[in-house]
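With one protein chain held back, the other chains of the complex are shown just where they sit.
Right, chain A next:
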Amino acid sequence: MNAAAHAVTIVMIEDDEGHARLIEKNLQRAGVYNEVRHFTDGTSALEYLIGKNRPEHRPTLVLLDLNLPDMSGFDILVKLKADPQLRPAPVIVLTTTDDEREVRRCYELGCNVYITKPVNYDTFAQAVRQLGLFLAVIQVPPPP
């Protein structure tokens, strides 16, 4: 785990508390102990990320669910990628949808990784753990 990865804050936008808990558990099992900020809706997440009182610049990684109660994950993705500070932040879409058109659209909008939540828990845990490994090796660029 490099220093940059340590400093990274993981912003998890996930309306399902159970999913969020499972993701957290499996990230910890994978040895990822970064700070995780969990938001259950898009509005509060956007308020935190690009609102007036946004925290001082620090490396951020976004875990994004597409199906949110108040807005579509696509809209959040668009807003994140339109923000000059957050544009370099990696966005990992983690959702139940596996329609190839949706996947393509996410990549077109600038998401870095698209992961389908598998119902099979072993696969799910494995996917999240691999995500942890991924977090350990990628360099999250500090915002300008």
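Note that a residue touches a chain if its C-beta (ideal position, glycine included) is under 8 Å from a C-beta of that chain, and two chains touch if they have at least 3 such contacts; residues count from 1.
Following the convention adopted for this analysis, contacts and distances are computed from a predicted model.
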item: Candidate names "Sugar ABC transporter permease", "histidine kinase", "Cytochrome c oxidase subunit 1" or "protein-glutamate O-methyltransferase"; UniProt protein name, chain not shown; value: "histidine kinase"
item: Which residue of A:40, A:97, A:112 or A:130 touches the chain not shown here; value: A:97
item: Where the unshown chain meets chain A, residue by residue; value: 16, 18-19, 22, 25, 66-67, 72, 96-97, 99, 101-102, 105, 117-122, 124-125
